[in-house]
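What follows is a short report on a single structure.
Removed: one protein chain of the complex. Kept in place: all other protein chains.
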Amino acid sequence: MSYARRALVVAWKDLLVERRSKETLNALLFFSLLLLFVFQLALGPDRERLASVLPGLLWIGFILSGLLALGRTFLLEREHDCWEGLLLAPGDKSAIYLGKLAGNLVVMVAVEALVLALFVLFFNIDITGALPGLALVIGLGTIGLAAVGTLFAAMTAHLRARELLFPVLFLPMEVPVLLGTVQATEALFLGEPLSAVSHWLQLLLAADVIYLTAGILTFDFILEG
Amino acid sequence: MAADPLIRVTDLSRSFGAHRVLDGVSLDVRRGEAVALLGANGAGKTTLLKILATLTRPTRGRAEIDGHDCVRQAEQVRERIGVVGHGAWVYDDLTALENLTFWLTLGGRRPEPGELQAALAEVDLERVAGDRVRTFSAGMKRRLALARCALARPRVLLLDEPFGGLDPRARKWLEGRLEAFKRDGAALLLVTHSFGRELGIADRVAILAGGRIALDSPRAGLAPDDVQRLYAAHTEEAP
Partner (left out) sequence: MTRILGWLAAAGLAAGLVMAFAVAPREATQGNVQRIMYVHVPAVLVAYLAFGVVFVGSIAYLWKRAEAADRVARACAEVGLLFLGVSIATGSIWGKPTWGTWWTWDARITSVTIVFVIFLGYLLLRGMTEDPERGARYAAVLGILGALNIPLVHQSVNWWRTLHQPASMLKAGGITMPASILVPVLVNVAAFALLCAYFVVKRVRLLEAEREALA
């Protein structure tokens, strides 16, 4: 199907550029590492205190690095009039949105997996039982972040106050996702079964569906210059 | 209806707030015809091109490409036009071949075996097909942009100062390439700032001044000096 192929070629292009330049991934990994140190330093050596805020810290880390990754979604397109090229390419523009989304998801999940591994190492926690549930929560949460972030990145790409406006618009919109993921992660860390957080999972799923649908339907209007 | 112009602009106006940039522009370009559009800075040449390219909307009037309205049938227009602007639509970290693959696939087509290589050969870039575009000169990027355009087999070409920044050899090559487009039946609208060689491929010359077409005449018989004189005359008369 042509739509899927067009979306995939956008993702392919972004990931290929990323693999060659390695700009985003390296910077994000380094940033996440720094965050871990900052958290540890800011909160002190008290293990008990750290253990209780760990889920929150994890998702702050995810959201902050996600913020950086998502803000850069259309950076490439600002050169050589490529944005114009995307707009003038015939066909449904929402395929471009989904392609960009897919590329962002790959990068974000890669960073999140590494950050999670580092968390386990640094803070010495055992989450082996919770892993499948965690994977689901992280998956749903990341989609929720990327669906809005990719759209807002397109919106702010042309504005002078891009770096300021993007976080200001993005963060309040993501409050439901933040709450859902942190609460669910907290429960999973404590060893609770997935069924105990099913309401949060449903909320995350609802958010994902709403954000993705809105993104698909409105991306065209954002791309139009 | 083969006689219908491929580009048809009827009484087009475009205002930015209180500033009226285009004020009743009418212009036609036929199959196999090239029109050079001259005008001072800020005269509205690029705005006109942008409207035709469906990048912006007019405030009043109509712009049509191959019978399709640029506002209401933007997607059909986009399928038929090739745009060569200042930016070459290239991703620096991708190779020439990868760039072409991307744009062609995004346009909804699958490249046929050898098609991309042939397109690169036509613009004399087959030897650097696997090189990253970052290493290309401005002229090479322009050639890649034209290869990209040619792949889409456009019926209309909209060019914004296509000869800018090119060395004499590249300019000569571009002339030849644009002639080839004309022979294939495409309609060309070139926005240009100078009166040099590029007028050579134009069949007509139009001058945009005061928001409208102040002059629209066949180029045959006009020496570059004539054009320059007319240009000065019209842009001086403009309010």
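By letter and in written order, the chains are A and B; residue numbering begins at 1 in each of them.
Just so we're on the same page, a contact is a pair of C-beta atoms (placed from the backbone, for glycine too) under 8 Å apart; a residue touches a chain by one contact, two chains touch by 3 or more.
In this text, all values refer to a predicted model and were calculated from it rather than measured experimentally.
> I'm checking contacts with the chain that's been left out. Which of A:Gly61, A:Pro90, A:Gly133 or A:Gly180 qualifies?
Only one of A:Gly61, A:Pro90, A:Gly133 or A:Gly180 touches the chain omitted from view, namely A:Gly180.
> Against the chain that's been left off, what residues of subunit A make contact? List them.
148, 151, 155, 158-161, 165, 168-169, 172-173, 175-176, 179-180, 183, 199-200, 203, 206-207, 210-211, 214, 218, 221-222, 224-225
We take it that only the chains that are shown with their structure count from here on.
> In angstrom, rounded to a whole number, how far apart do the mean CA points of subunit A and subunit B lie?
That gives a centre separation of 40 Å.
> Using the touch rule from the top, collect the residues of subunit A that touch subunit B in their complex.
Those residues of subunit A that touch subunit B are 2, 5-6, 9-10, 12-13, 16-17, 20-21, 76, 79-82, 84-91, 96, 225.
> Provide the residue numbers of subunit B that touch subunit A in the complex, in ascending order.
Where subunit B meets subunit A, its residues are 53-56, 75, 78-79, 81, 83, 85-94, 98, 101-103, 105-108, 110, 132, 141.
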